[in-house]
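One chain of protein is taken out of this complex; the other chains stay put.
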Amino acid sequence: MTSFVKPRIRRKNQPVNELGLTRADYEGAMSTLCAGCGHDSVTASMARAFFRLSIEPHRAVKVSGIGCSSKTTAYFLRESHGNNTVHGRMPSVATGAAAANSSLTYIGVSGDGDSLSIGLGQFVHAMRRNVNMLYVLENNGVYGLTKGQFSASADIGSLAKKGAPNEQPPIDPVSLALSVGATFVARGFSGDREQLVPLIEAGLKHKGFGLIDVISPCVSFNDHKGSTKSYAHTYKYYHKSVHADFVPPSKDIKVKYDEGEMMPVELHDGGVIRLRKLERGFDPRDRAAATMALAKAQQNKEILTGLIHIDESHPDMHELNRMEERPLNEIPYAELNPGAAKLAELQKNFR
Amino acid sequence: MTSFVKPRIRRKNQPVNELGLTRADYEGAMSTLCAGCGHDSVTASMARAFFRLSIEPHRAVKVSGIGCSSKTTAYFLRESHGNNTVHGRMPSVATGAAAANSSLTYIGVSGDGDSLSIGLGQFVHAMRRNVNMLYVLENNGVYGLTKGQFSASADIGSLAKKGAPNEQPPIDPVSLALSVGATFVARGFSGDREQLVPLIEAGLKHKGFGLIDVISPCVSFNDHKGSTKSYAHTYKYYHKSVHADFVPPSKDIKVKYDEGEMMPVELHDGGVIRLRKLERGFDPRDRAAATMALAKAQQNKEILTGLIHIDESHPDMHELNRMEERPLNEIPYAELNPGAAKLAELQKNFR
Amino acid sequence: MSAASTNDFVIKLANVNGTGSASANGLLMKAIFRMGVPVVGKNVFPSNIQGLPTWYEIRVTGDGYRGRSGDVHIMVAMNAETYEQDLAELSPGGFLIYDNTWPRPHFLSRKDVTVLGVPLARMCNEAFKVARSRILMKNMAYVGVIAALLDLDLHVLHGLVRDMFASKAKLIDLNMQAIALGFDYAKENFSCPLCFRVEPMDKTKGKVMIDGNTAAGLGCVYAGATFGAWYPITPSTSLMDGFAKYCAQLRVDEDTGKHKYCIIQAEDELAAAGMVIGASWNGARAFTPTSGPGISLMSEFIGFAYYAEIPFVLFDIQRVGPSTGMPTRTQQCDIQLCAYASHGDTRHILLFPADPGECFEMAVQAHDLAERFQTPVFVLSDIDIGMNDWMVDELSWDDSYQPDRGKVLSAEQLEKIEKFHRYLDVDGDHIPYRTLPGVHPKGAYFTRGSGHNKWGGYTEDGQEYKELVDRLRLKWASSADHVPAPVIIKSEKKTNCAILSLGSCDGAVVEARDRLEAKGLPLNYMRVRGFPFCSEVENFIQNHEQVYVVEQNRDAQLLNLLLAETRVKRKKLLSVLHYSGEPLDYRFVFDEILKASEMRKSA
Partner (left out) sequence: MSAASTNDFVIKLANVNGTGSASANGLLMKAIFRMGVPVVGKNVFPSNIQGLPTWYEIRVTGDGYRGRSGDVHIMVAMNAETYEQDLAELSPGGFLIYDNTWPRPHFLSRKDVTVLGVPLARMCNEAFKVARSRILMKNMAYVGVIAALLDLDLHVLHGLVRDMFASKAKLIDLNMQAIALGFDYAKENFSCPLCFRVEPMDKTKGKVMIDGNTAAGLGCVYAGATFGAWYPITPSTSLMDGFAKYCAQLRVDEDTGKHKYCIIQAEDELAAAGMVIGASWNGARAFTPTSGPGISLMSEFIGFAYYAEIPFVLFDIQRVGPSTGMPTRTQQCDIQLCAYASHGDTRHILLFPADPGECFEMAVQAHDLAERFQTPVFVLSDIDIGMNDWMVDELSWDDSYQPDRGKVLSAEQLEKIEKFHRYLDVDGDHIPYRTLPGVHPKGAYFTRGSGHNKWGGYTEDGQEYKELVDRLRLKWASSADHVPAPVIIKSEKKTNCAILSLGSCDGAVVEARDRLEAKGLPLNYMRVRGFPFCSEVENFIQNHEQVYVVEQNRDAQLLNLLLAETRVKRKKLLSVLHYSGEPLDYRFVFDEILKASEMRKSA
């Protein structure tokens, strides 16, 4: 059968964004995920963030790998281009796409299987290159689409649906990202949209690679008792550490902050991320401090969430490659073709 | 032409080990690396460690990927089996080999290109599985065999031979290993055999995955001024942090230590690693502390060396998989074959 | 077309996945099987977990044919999303059963079928309290309806329910109750049985219902495999699940809890390949199950194992390509890829099982061949074989079987020889001796994927290189006489036409052939079971004027292999290609061959 298209209903008095678009304009095809799947909530948060940032849908590009999570790029932003690539290799396709046209907004959606097993190498190297994109890792500790095998993010002691415990140490995308120098590292929870939407907004606006590890429970295979990626477990150990608000460039942000309480981070386009510390004494702008805070939380078995690290100083892939502003795909051939005369000249060296 | 075989000369009064073998018995074919290459020194250290541990050469297995570093498995332990696999995928071959026969000693040799780019995923997952092997990463910041491209361990600002600087953050195998829960993490330097040999001994004796990141300069493509993986640079920023001595089980080790100064770590076979702190105030047995020490050293641009982390409590792959002691390849077929009667019984469910 | 019939008709059940219908449908099929009547079952499911259309087709086939027929006589339409398509598919004279809790008058649009409405949801909502039960029990309720309509043996059904829930006794009553609900409703409201009905027979004795992946997993246990590594991918996952289940049952020491096997879920297919190669190289029987994308990813390692001569058993449970394709639909589309996988000059051994019985046997043969020839061996199954329950002869085992571990030198043998050379053709059979690490100092050698000579040394010398790869080619060619021989069925009538096919095409081909013969078109039939092709394959083609090559892919991959690897004339071969992803039905084969033969006659 063909894909399901959600009926487009316009209600009166519905909120519109700066472009005059409604929330419905940021929706996509009907989800084919299981009822209650965390990924659907994340999809809704992503749509919301794009709506709030007033990004023209067709100026956004959605890329994904393979998995239930990766399917969700079809379920929001109907009017943007999607590229549902192969398993674990989305980062490379995103890298190439971003290289070709820096003027669009790139969002990658992946799962813990897609990113931490088959895709680990590409995931790390996209961070290392600081590709200008937001990477949303919908982390459920399990392979949903292939029916319930443990993924590499399953915690030691977490029980499988059939009862077997995982005994291998988990790969934590956040620790990993910090260890390889990622410039925007956050963690959220599908069940906490209030925290998640501003994180997505901030990540989209960050110039460079933004990672949000979103705990997103799989109701079919990993939401039972004993699972450490279930709704119940996440609510229990959930620790909001730093709250991030995104303030667009147009808004007046000349507010005073008490140092240590509110930490404004200015973005390249003039927007600001307002970080509000909730409890723990670390500064997300300092990578070593973030690494240590995370190490401590791990020892306490807490799930540290919020914007854990941000660094606006490191150049993104385009800057590193000294690329001009104009997208590669818009440079006319006349500018690229050295011409016949030049060819003759070049060949003097070949005699 | 065929491979070069080093002539075997026996001198009188040369030292022998517990097996009555001489150092020459632990050598291999003649190296075809460049004169002065760091890797040749590492080869010598490995041969020395096997000699000192009195491991029968044919009871050792050497595995490697592709690169100048990976070639070196041919240059020591002539009488052991070597498997020079494909680029970046040695860890998986090692994992399978180790699974099939737990009674041999496994050593993997790789390069920074082999391990941190094409092989990153396998490298991390072998650590995660805690495969019982020693993994020696000969790190020169460059692709030697393909003639001088930067590898992922090249530091920001490091200059290529042709003069172009690297601007991407390096992947540090040691940080990475700590972030994914490796149980034995060390760093050495090809130019410091005194430190390296005991580290190799300890790594070989550790039950689980042992990583030694060895800085091993490439004289042909990355030993010039401006390179941060040159001999000169390494000597300058080299920081010995923890010295490790390996004491075999037979030796009497009932010595008293001042806590904090000398830290004995008992190994599964009864041997002991004696850690001697040289300066910095951290305990390598504590992963979070090691992570923090490393983060600080990075900020100070120091190259922290020695045994940076060890954890003897985590089960290795065999234990995790509850495998019996006997190697899989020695279980007689009679024990594996359920027989015709059983087959008939099993099929009752299929009616 | 659909006249009344006993033991010869098709029921199709249209459901939504994730609602528990698959086990109810399986139960229904097994009930018929236990009544002694042969059945063919096909489960067509979507590539998601919950909420999309899924179909289960049960062919009741008193004649014992093993393929699909292409008809649908009774449609159980439980999915509103696909009502229209399901109705359209029904053969004239057929019956449509649906849940008329919400009546659907447009079902009346077809006058040539009978619509039977049953208020399944209403009945279940009334009878059961828990929401989840209400959904699950609807399935059992329609099983009850069908039982009444087809005159199924209720005792058999009850027995099956008891077996199914042996460990959860509470559920037995619940399920029985649901079956009764449907059964009673049908008895009261319809005239039972229908013109389509099941009558007990005696044709399933000595048979079992098993899927190919489970059988292959079990085959690996019997082969003595101790190591398996894989990365989950539909439709191969259940092969490793099967192996794991039987290992847990048969290979765990009762006292110590220790395992005599090791299974690793790898981080991807490349790693799975590497692990199996590592374990094999080190002397354990090892294998990996995967599907097309996995083969693509393993390509580099396949070439390594070929060149370094390391045994490497792969199961490719084929699905619709290219790329991710339709992961839950069937095809035979990796034949050419597997035959020559990897860069450089490489060629491999392939086995083509046609049903779960052969999956079991060939799993064992694959390990023997891989070790004998020290090379990759592919077992090319597919979704149809791998994931559907097939009725096959009870699997049997010869207790005198001993694995062929190939030419591996023991410590004693090594002790005796002067010097061991890994790649020397000592016996003139193109197969060198190998040794295992740790066995003896003399056995040590260096394995590499780079140039090496027959002594086992590194080489960049062209002649030394050639000598080695020439031997590899001869070694491969010599395996033709060791792969399973083709199965030939000769017509009793004289004919110069034939069918050549492989794997899961078999059921449909056998039936089409019978019916073509009945129509006056006798055909001989050869089913190839291994590659490289033995001389019999070539001879068979040479002995016919026209050979229809039936296979399930777009590009005639088997036919291309025949052209490249035998000396047969192209014009003898005529392709019959089915590649929509549904399991092949005999009607397709019948129609295509008839058409072609008529064209031929008129030409």
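The letters A, B and C name the chains in turn, as written, and every chain counts its residues from 1.
Note that contacts are C-beta pairs under 8 Å (C-beta built on N, C-alpha and C of every residue); 3 or more make two chains touch, one makes a residue touch a chain.
The shown structure was predicted, so the numbers you read here are calculated from the model rather than taken from an experiment.
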Which displayed chains make contact with the chain that has been left out? A, B, C
Among A:93, A:160 or A:197, which one is in touch with the chain left out? A:93
Touch as defined at the start, partner being the missing chain; which of C:325, C:406 or C:441 qualifies? C:325
Given C:106, C:122, C:343 or C:416, the correct residue touching the omitted chain is C:343
For chain C, which residues lie in contact with the unshown chain of the complex? 46-47, 291-293, 295-297, 299-300, 303-304, 306-308, 320-329, 331, 333-334, 336-337, 340, 342-347, 448-451, 460, 462-463, 465-466, 469-470, 473, 553-555, 557, 560, 563-564, 567, 569-571, 579-582
The missing chain sits against chain B at residues 1, 32-35, 66, 68, 71, 86-88, 117-118, 120, 143-147, 149-150, 152, 220
Logged for chain A, residues touching the omitted partner chain are 1-3, 56-59, 61, 63, 73-74, 78-86, 89-101, 103-104, 121-122, 125, 129, 321-325, 328-329, 331, 333, 335-340, 342-344, 346-347, 350-351
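Criterion: only the chains that are shown with their structure count from here on.
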Between chain B and chain C, what is the separation of their C-alpha centroids in Å? 43
Mind checking the centre-to-centre distance between chain A and chain B? Centres are C-alpha means, answer in whole Å. 35
If a residue has to touch 2 or more other chains to count, which residues of chain C qualify? 267-268
The positions of chain A in contact with two or more other chains are 117-118, 120, 152
